[in-house]
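Missing here is one protein chain; the remaining ones are kept as they sit in the complex.
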Amino acid sequence: MATLESQRSVRSSSQIITRQQMRALNNFFSAMLFLLPSLLIFVFFVFIPLLKTINLSLYFTDPIGRPVTFAGIENYQTIFSEKDLYNSLKVSLTFTLYVVPTTMVIALFLAVLSNVETKGITVFRVIFASTIAISGATASLIFLFLFHPAIGIFNYILDLLRLPRVQWLLTEGTALISVSMVTIWLTLGFNTVIFLASLQGIPEELYESAKIDGAGFWSSFRHITIPMISPTIFFLIVVSTLGALQAFTQISVMTHGGPVESTNVIVYLIYRAFYFNGQYGIAAALSVVLFLIMFMLTLIQFGVIERRVHYN
Amino acid sequence: MKRSIPNQILLYVVLVVTAVIVLFPLYQAIITSLASEADVSNYPPKILPSAFRLQNFLDAMTTAPIPRYLLNSIIQASIVTTSHLILASLAAYAFAFIEFRFKQFFFLLFLSTMMIPWEATIIPNYMTIVNDLRLKDNFIGLTLPYLATAFGTFMLRQFFLSIPRDLYDAAVIDGCGRIRFLITIAVPLARPALGTLAVFSFLQTYNQYLWPLLVTNDQNMRTVQIGLALLQDQERFLWNVVMAGVVMILLPTFILFIVGNRQLIRGLTAGAVKG
Partner (left out) sequence: MKRKMLFVMVVLSLIVSACATPAPVVEPTASGPSKFAFWHAMGGTNGEAVVEMMKRFNASQTACIGEAVFQGSYDDSLNKLKAGLQSKDIPAAVQMFDLATQVLIDLQVIAPMQDFVDADKFSLADYETNVLGYYTVNGKLYGMPFNTSNPMLYYNKDMFKAAGLDPAKPPRTYAEVLDAAKKLTKKDGDKVTQYGYSMAIYGWFFEQLLASSGAYYLDNANGRDARATKATFNNPEGVAILKWWKEGYDAGVFGNFGRPTADTQKAFDAQQTAMMIESTAGLRSRLSAAAGKFELGTGFLPRPDEATFTKSGTIIGGASVYILKDRPQAEQDCAWQFVKFTVSPDIQAYWHTASGYYPVTKKAYDIATDKEWVAKYPQFLTAVDQLHAAPNNRYTQGALTGVMPAARARIENAIEEVVLGKSTPQQALDAAATDVTKLIADYNKSVGK
């Protein structure tokens, strides 16, 4: 093999470059083929609509969303000068901070728990994963019932325990927390399963040799488990953050952005702008702003976190 | 791993308590779906099942054609899920195993679709589907904009990346073609991820409300979340009937989950890469 290569190199250096270039070209076209179906859908149903929305954000619109007069950056000036956008950013950020770390920790705990080999563990694995099968709308309806201020189970349990009732969805402090609780419950199943799959992929030998070296549970957890599942942790952080920043159904069904705007996350602000207020230009501008924020956030996450990810 | 008896008991206690907490909301939904109207308009609410009123389910089906809507949702979600599995596997393969120029750019391009709020795309897509393509009231119109998934691509890419490089290199040396590698080695190894993606994609589609509302008028094409809305009347909100609707609507995804779960479990216990 080596002789052949050097023979080739002797023949003509330009030919080797061409071969490399050809392989690169070959790779590129192959890759494009694999990406093509997805790209086509994305171009027509995501990117072009985004461009249309960006266009719409530069206009004043009529009540059914048609552009009327050119506004330039006025829509953007409007949304940056009112307090709604800043409030929503704060709410969205708070919500994300409530949801993402908590879900990660609980899901990891459940995954570690269900990773134990013991009789009947499969049943528990299924139970812990079960919230995957529940949609945001159905979960919201169920929790609406549980959170009911008068006849809800949660307040009833508090009554039985002689504790004061909580106005779950009705006071600013508690509303966002309640919505977060529902979101955490909803995403537990998915995160647990992903963590579990990842944990199961860690070779047993690593733990064995660590034990021989005298490492305890926490030590091997920190030095073996976490690094080995770091691609998964990274993936889940990115995906959960994007999901939390776009959480919508729970708020739409349970709180409508209230009380007093305490659950008015930015996606709901956009929805309200176009669905209830008929302000399509403003909603378009808000969408663009949200997109840019998420884009930058993800770039940061890739820059900062993926560096620490341990790939095989 | 031999555990002492007290540790074993502790383990089971923790497992059971956690399981009860996780299942509690679902349990409430089920007993409410079987309760009578009086049960759900009274204080104190019922923690234990109080009735077994299957009539609620019949009432729900009289108010909204749930079986038909279920069928439509299942078909719609199956189309999207199948498309997701195929398209995401192909794209993830490229991102994980092919070296090509602008890979980072394309990956970011894919990811960026996850950062575009749905409000920015839903009305333009409605115009395209209903106006330009005239695909109202059929499954193509219902599913077309959603056939690709950046999320699935991302997830599978991570899984493919955790497959040891030597495996791939060995396959290349053995003359294994790209597609063959994908189908015979990469996909089986990523079974837990695929199973999860399948449930996830199915559910996302199943969960849609506004999109199906916009692109269908024909009662025979409507989907499940619209049915749920149809059950709710602000003047006469019957929690027991609404919960019966919720339970019926949860059934297909749960069945899919149980079935898909076996794939997951098989994938999990076989271990990702154990030599």
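Going by the order they are written in, the chains are A and B; count residues from 1 in each one.
Assume contacts are C-beta pairs under 8 Å (C-beta built on N, C-alpha and C of every residue); 3 or more make two chains touch, one makes a residue touch a chain.
Just so it is clear, the model here is predicted, and its values are computed rather than measured.
When the full complex is taken into account, the listed residue touching the unshown chain is A:Y275, out of A:F28, A:Y207, A:F248 or A:Y275.
With the whole complex as reference, residues 37-38, 40-43, 62-64, 123, 126-127, 130-131, 136, 209-210, 213-214, 217, 219, 226, 229-239 of chain B touch the missing chain. One chain of the complex is left out; on chain A, the residues touching it are 60-68, 144, 148-151, 159, 164-165, 167, 169-172, 256, 258-261, 272, 275-279.
Everything that follows uses one rule, which is that only the chains that are shown with their structure count from here on.
Touching chain A in their complex are the following residues of chain B: 1, 3, 8, 11, 14-15, 18-19, 22-23, 25-26, 28-29, 32, 40-45, 47, 86-88, 90-91, 93-94, 98-103, 106, 108-121, 123-125, 128, 144-151, 153-155, 158, 161-165, 178, 192-193, 196, 199-200, 203, 206-207, 209, 225, 228, 239, 242-243, 246, 249-250, 253-254, 256-258, 261, 264-265, 267-269, 271-274. Per the touch definition, chain A reaches chain B in the complex via residues 24, 27-28, 30-32, 34-35, 37-42, 44-50, 52-53, 65, 110, 113-114, 116-118, 121-122, 124-139, 141-143, 145-146, 150-153, 156, 159, 185, 188, 190, 193-194, 196-197, 200-201, 203, 231-232, 234-235, 238-239, 242, 246, 248-249, 267, 270-271, 274, 280, 283-284, 287-288, 290-291, 294-295, 298-299, 311-312.
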